[in-house]
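Note that this complex is displayed minus one protein chain, with the remaining chains in position.
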Amino acid sequence: MDFTPVLEGFAVVFEPQNLLFCLLGVVVGMVIGVLPGLGPAATIAILLPLTYGMDAVPSIIMLAGIFYGAIYGGTVTAVLLKLPGETSSAITALEGYPMARKGEGGKALGAGAIASFAGGTVAIVVLTLIAPVIADFALAFGPPEYAALTLLGILLVATISNGTKSKAFAAAAAGLLLATVGRDGFTGELRYTAGSLELTDGLQFVPIAMGVFGLAEILYGLERRRGGGAALMTADKILPTRADMKRMAGPIARGGVLGFFLGLLPGGGATVSAMASYGIEKRLNKGPTRFGQGAIQGVAGPETANNAAATSSFIPLLTLGIPANATMAVMFGALLIQGITPGPQLVATDPDLFWGVVNSMYIGNLVLLVLAIPLIGVFVRILHVRQSILSPIVVLIVCIGAYTIGNRIFEVMVVVVFGVLGYLMKKNGFDPAPLILAFVLGSLLEDNVRRSLLMFGGDAGQVAGRPIALTLLVVFAVVLLAPIALRIARSRHGGPPGAPSAEGPGAAATGPEPGPGQSPGPVESSAREAPADGPSRT
Amino acid sequence: MPWSPRSRGPLTAVAAGGLCATLAACGAVTDGSAGGGSYPSGPISMVVGQDAGGSTDRIARAVADGSKGALGVSMPVENQPGANGAIATQQVAESDPDGQRIVLLNASLMTITSLVVPEEEAVTLDDLDVVMGLSRDDYIMVANADTGYETVEDVVADSGDITYGTAGIGTGSQLAQLLLFDQAGIEGREVPFDSGSPALTAVMGGQVDVATIQVGEAMPQIEAGTITPITIFSEERNAYLEDVPTAKEEGYDVPVAQYRAVALPEGAPKEVKDTLRKGLEEITASEEYKRFNEENYLTPVEISGEEVEKEWARLADEYAQQVEESGLELGEAGE
Partner (left out) sequence: MTGAADDTAGPGTEAVPGDGSDTAARAGRVRHLVCGAAVAALGAGALVVALDLGFGSLSQPGSGTWPSIVSTVLVVLGLFIMVRSGHYADAERLTKDGLRVAAAVAGIAGAAALIPLIGFEIPSFVLLVAWMSALGGERLRLSVPLAAAAVAVFYAVFVSALAVPLPRLF
């Protein structure tokens, strides 16, 4: 293939003026992306007017900077305050937040920045090599394939939870139910809206996540000490150590590949990739830290996947003209305003521009890394503010951020309601993560199953004629049945070793039931490893 | 819900209009005279009932772009998505008619969505004054290139085993396609998507055989040859796709298109309306705005507010009548 346009694209991007715009974009994007409620899509939409008067190239470079800055800004709040700005950073919060509470916030943010950069790099390299070929991958995914992929995602949700399985399943089911609120896109009927016009489009992810995660955390802390918020230990080194880096390498490599391919899929690919990465790393975890208590692998993998997906989601946008998600839709609009029509014609008619955009993204990624590392120390200092002062200010920013989502007070009330729900769940041992993740996947699953059935005229057997969907379903079946089969095999050999858990007797008897019976798995494995691993590494 | 939609004080009126802004923000003064003397008294909020980045939003931003030059104030675009724009429209209708808060309307909200939602939820133009019409966005039926379909006849010939994608319940895309299929006697299975973009992806990937989407969305793919244009639903041909026949020419009466217009709350003083209309006329006459229309394949329909109201009422009646006569069901919630 001819790499001249690729290199020429880089030459353009590296002009000092363009680098300056990129730098500016990253800073502004990060500053605004840090505000809860303002995810990448909202940040770009707000800052779009800045680029109106500019030429195409600098404005796109600046947008790329804003894009990556905003994504990282969301990571910062997810790690430090458990306030994810978008679906994929909700996964980062699962390990990042416990790390921050252990005093490893700087390390988590450093890991996030490095992983993001690695993810973006993997994606860019693959993109440069095979972008035009790979575009068709997105088209091969129809409703049946999405349905199968989402099914796999829901299964991952169950493994992601660190709490009691039966409660995790209940939370996940509640999340699926919440996803059905609003107008049914197939019949036009209203479901569970109780006559509220605000609910006709359903509930949104960001206010639910801010409530169940962030606000609930503050309320929970409020009960334990004056002022609210979580306990904090003194911060240690900002950057991951060499041992950490070694631990991160595997998750980064796997996350990069996962993120790249799933990110190509419009609608939900990025989220599933982060979930899948988390699920895989949890399974592969060799210590020293258990997942759920701040394992750096659980930050590195999903963050890499997330960023690789963010980068590869530009492929359907630029080569097919299909915006893969809300953020890409805003980017699409921004490019159109600059007179660039993303689509199949772009690579052919205007290769310089195409590669200019791609390279801008890469530069955005690079500038982010350079800028994020020194800023981590500043971000972490937020946590040194007394909780009695920090908590109310965070609560207020959350409220204002929620207001900006729809420019109305409704979303603020949603945050409050789900904050209370999240608090009650935490008090009663229900992990809120499955609720949020199932909520994200719920409408994808229902819509695509129904669409598939409509396409097939009700004959679900036709899925056999679709290799990708069939493969995904087989993977689903294997992932679902393998642990059960293992358990049965193990119990034939005289019961699992070290079975007792907090669940008490009877847990083993439940067998394949989606109940607490599965929880001994991770518990026992980490228990076995702890003595072997712990002393040798520390 | 303790939520009462109301106007907000303008931002830069701190010095001169400070008192007036404070009163308006307190909800103490709601007569139309607020700011009447020196309209516009501050930035004019352009409310959009759709998400940022969509075609409606881009039109709003194109108009807002010219505001500084034509009206002397900036025009921040405020996205308030929800219920196909019903929430934003209702919110503007209930705010002060001082011209500081205007809304970009999609005709489909009044003419088509009303066919799907229960009567009490249907949005009407009663509480709004349309200032002027902006443009028309045509719907086009496209086919996956592999199907070999080129005309409506080709699709009719395959009746029975056709799958067709629409942009969702209560959209012009669905209405146009259902009416055409009904009149042409095509049997098929409807697969609704959330918006035009996934419907386009599905037709490109061969997940569905045909789909009806907006011309702006389809154009790059038509040019690349990945999808074939079949027919356009507006009453006259689209200037950007001169070769594609309209459904009307093919003998089907399906005059469906998306129209857009600017409106403010009912009861604004005449000077406010006149100033706003003159400003909008100046914006739409600018080279920049014209180029925007061309780049987005929009056909200008810059008619007066009265004409818009009459035209939309006619379309609403016509759609309702056609749906009634054919016994079609767009959704099941209307009953």
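Quick notes on this one:
As written, the chains take the letters A and B, and residue 1 is the first residue of each chain.
Everything below uses one rule, namely that contacts are C-beta pairs under 8 Å (C-beta built on N, C-alpha and C of every residue); 3 or more make two chains touch, one makes a residue touch a chain.
If you're wondering where the values come from, they're calculated on a predicted model, not measured in any experiment.
When the full complex is examined, the chain removed from view is found to touch A, B. Of A:23, A:156, A:174 or A:383, it is A:174 that touches the chain left out of the display. When you scan A:128, A:187, A:345 or A:491 for touch with the missing chain, the hit is A:187.
Contact with the chain not shown here comes from a single listed residue; of B:78, B:127 or B:154, that residue is B:78. Residues of subunit A in touch with the missing chain: 32, 35, 46, 98, 101-102, 162-164, 166-167, 169-170, 173-174, 176-177, 180, 184, 186-187, 189, 191-192, 215, 218-220, 222-224, 226-228, 230-231, 233, 292-294, 386-389, 391-393, 395-397, 399-400, 403-404, 407, 409, 412-413, 416, 419-420, 423, 427-430, 446, 449-450, 453-454, 457-460, 502-507, 513-516. Residues of subunit B that touch the chain left out of the display are 2-6, 8-9, 11, 14, 18, 21-22, 25-27, 45, 76, 78, 332.
Everything that follows uses one rule, which is that only the chains that are shown with their structure count from here on.
Averaged C-alpha coordinates put the centre of subunit A at 33 Å from the centre of subunit B. Of all residues in subunit A, those touching subunit B in their complex are 41-42, 45, 48, 52, 138-143, 183-190, 196-198, 200-201, 266-267, 320-323, 326, 329-334, 336-337, 339, 341-345, 406-410, 413, 447, 451, 454-455, 457. Within the complex, the subunit B residues that touch subunit A are 1-3, 5, 51-54, 57-58, 61, 65, 78-83, 86-87, 90-91, 116-117, 121, 163, 168-170, 189-194, 197-198, 200-202, 204-208, 219-221, 223-224, 226, 295-296, 330-334.
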